[in-house]
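Of the protein chains in this complex, one is absent; all others appear in place.
The block that comes next holds chain A.
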Amino acid sequence: MDVLTTLARTFFDWDYIRAVLPDLLGTGLWNTLVLALSSAVLGTVLGMGLAVMGLSRSRWLRFPARVYIDVFRGLPAILTILLVGQGLAQVTRPLFGYNPYPLGILALGLIAAAYIGEIFRSGIQSVDRGQLEASRALGMSYAGGMRLVVIPQGVRRVLPALVNQFIALIKESSLVYFLGLLASQRELFRIGQDEAATTGNLSPLVATGICYLVITVPLTHLVNHIDRRLRSGRRVAAPNDPDGPDGPGDPDGRGGPDALAKLNLTVAKEPA
């Protein structure tokens, strides 16, 4: 009984949790999301560039992409964050002042780009060669065929892996606290850790963990959802598609409008 009470007080002390919640939700959550989202955008853009370079026929484009990816995937994230965040701080101080966020975002984005680049490359490579050939045969340039036909299909296939990478980024954004943050700049982890240190109790960190889970668990399930859809062959429809996910999907792929007409007919008749 005593052990249980001790454990409960160590991890789930409601008073400590209630004390840290306003900071977590008011400051930490926002800062974490800013870090994760900004670096995700940066990583996706750079990653696409790396993927296209990696698939180029020119070795002078392939080689730098290869080296970049090897280096940033091979280094511990914390090392990259410290090198970029502290190393470049002197140079960028006139621009950003003492705000470590821009460099933190840059470091996280550079790391993410290496992983996302590999994800995109594998996705684009998995698209049937015939797609580019058909594009070329219709008079499109290599770049046009890649941009309009091949890359959109490749990206669609790796959406689950991409969301996984975004989840990793949300968690890794906690490492930015190594760069030193002002009170208003603290993200989720730093707030929880500060509070745990001052109170000598781990409950604030548990509350922090729950905040992370509130973001990451729905994303994980989103991954599973997308994955299941891609596997079952149902297309993830673009918003302007006339045959959206609830459109005339027929399992054997032979139905067409007739199948839809039959379906509508049955549904319409039911109430009568």
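Basically, a contact is a pair of C-beta atoms (placed from the backbone, for glycine too) under 8 Å apart; a residue touches a chain by one contact, two chains touch by 3 or more; residues count from 1.
The rule is short, and it goes like this: contacts and distances are computed from a predicted model.
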For the complex's missing chain, which UniProt name, "Aspartyl/glutamyl-tRNA(Asn/Gln) amidotransferase subunit C", "ABC-type polar-amino-acid transporter", "Phosphoribosylformylglycinamidine synthase subunit PurS" or "Sulfate transport system permease protein CysW"?
-> "ABC-type polar-amino-acid transporter"
Touching the absent chain in the whole complex: find that residue among A:A8, A:V45, A:L138 or A:V214.
-> A:L138
Where A:N99, A:Q153, A:T199 or A:T216 are the choices, the one touching the absent chain is A:Q153
Can you name the residues of chain A that touch the chain not displayed here?
-> 128, 130-131, 133-141, 144, 148-149, 152-153, 156, 233, 235, 241-243, 248-250, 253-257
